[in-house]
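The complex appears here minus one protein chain, its other protein chains still in place.
Showing subunit A:
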Amino acid sequence: MVAVSTKLPTEEDILRPINTLTKKYFILYGIAALALLAFLVGWAYQLQKGLIVTGLGDWGSGGGSTWGLYIGAFIWWVGVAHGGIILSAAVRLLGMDRYMPIARLAEMTTIGGLSAAGFYILVHMGRPDRMVTSVLGHYHITVNNSPLVWDVTVITAYFVLSATYLGLTLRYDVSRLRDDLPDMFEPVYKLMTIGYTEKEDEVIDRMVWWLAAAVIIMAPLLLHGGVIPWLFALLPAMPAWSGGIQGPMFLSIALMSAISGVMIISYAFRRAYDWEHIITDDIFRGLLLWLGFFTLLFLWFQLQSVLNGVFMGPLASQHAAEAKMAHPAYQVAMTLMFGTLVFIFLQGIRPALFSKKRALLASGIILTGTLTEKILFVVEGFLHPTFDIYAATPGTYFPSLIEWLSLAGTAGLVALLFLNLSKLVPVVELHAVEHMRGEHGHDEDDEHATEPEVKA
């Protein structure tokens, strides 16, 4: 079942989401809005009653877990976001033209992921009302020591970076497709293309290249390979979190989650708008291989960290590693991810084993696996601290209904973002379409233009 697409993509194709309005769209919109609304109600209740409505508690004599699903999901969403922007940057920087049609989806995933993560910061706080006065008011002092402040800084920086990135590349598309875009949003388009002239294309190209370069360089230093794991790994007395391996580990999880997320979103758009010839099978095969590669790295890092604990580690690390290995949720998550890796490996050898449905399933499994691992990772720290004398430690924790609902709510939030954006701007770049047709709107070498790159 090798899908051969001979059809060339057109402007109408990428405008289709904007110019159609189907029943399915409304149903999906309703579900996403309902999920978000349900959580907002839950959050309102939490604001009224306090964080006691969660399953959290005080580690130590109290026998609880200080952080739980909220923080686990927070770092998971940040991972999705960071992975998304890395994916998109790699496409631009390394010339991975094959993935051009999904680059913008990856950028939008980043915006969505960062929005969800930012929302989690508020949800997680005991006094969200003080966010501005307490955090910004003392920023010049706290940025020197607090990894949490580094975190907020980096998330903000990446939000700005990704939004700029997305905004700049959209100018090209919107200015060219303006006539076919709905008049309803005219002011928005005007604002987006303010001062646009064709002369800027070249400049924007270079700017985007540098933005992409910044993303790629900063990824291991500041994104999921740095600041986010440092939130945990730098603390002195929580052996389940410590170790330099957490940087690479977090980065691999971020990329796994982002690739999976982008695959699911791509699948949905392809199915909804008949984009077989734009988001080709080839893209899914390629993404699946990359997913396999990062899953392999992730499992390797897990092995490193666990083995470092169980093979004659210091007592505290040993207890933490043994407890981690013995945890049923950990075992299930690792088995699922290992199984997926085996499938990806096999379909690499035997292409007939590939199908988009299976790729979709693999993505779902990886996302579930990484989310489980993240939440577990957060809780494990409190279960096996160095100062493990308390009878109440390891304590107990199970997310409350409201915490579970937050997952649905943030997923709904991200879905709504896609549903809204897809009615406003093309989610596939005009560049990608031009590229697939073998045209080049601007400043590409002529020799490229003469070679059709459409893969058959």
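Going forward, a contact is a pair of C-beta atoms (placed from the backbone, for glycine too) under 8 Å apart; a residue touches a chain by one contact, two chains touch by 3 or more; residues count from 1.
Assume contacts and distances are computed from a predicted model.
**Student:** Not counting the visible chains, the remaining one has a UniProt entry; which protein name from "Hydrogenase MvhADGHdrABC F420-non-reducing hydrogenase subunit D", "ABC transporter permease", "Elongation factor 1-alpha" or "4Fe-4S ferredoxin" does it give?
**Tutor:** Matching the unshown chain against "Hydrogenase MvhADGHdrABC F420-non-reducing hydrogenase subunit D", "ABC transporter permease", "Elongation factor 1-alpha" or "4Fe-4S ferredoxin" yields "4Fe-4S ferredoxin".
**Student:** For the full complex, which residue in A:Lys7, A:His138 or A:Arg206 touches the chain that was left out?
**Tutor:** Per the contact definition at the top, the residue touching the missing chain is A:His138.
**Student:** Of A:Ser88, A:Ser257, A:Thr340 or A:Thr393, which sits in contact with the chain we cannot see?
**Tutor:** Once the missing chain is taken into account, the touching residue is A:Thr393.
**Student:** Taking the entire complex into account, which one of A:Met96, A:Ile216 or A:Leu235 touches the absent chain?
**Tutor:** The one listed residue touching the chain not shown is A:Leu235.
**Student:** Which parts of subunit A face the unshown chain closely enough to count as touching?
**Tutor:** For subunit A, the residues touching the absent chain are 42, 45, 49-67, 124-128, 130-131, 133-135, 137-138, 141-142, 144-149, 152, 235-238, 315-316, 327, 329, 375-376, 379, 381-382, 385-393, 395-398, 400-402, 404.
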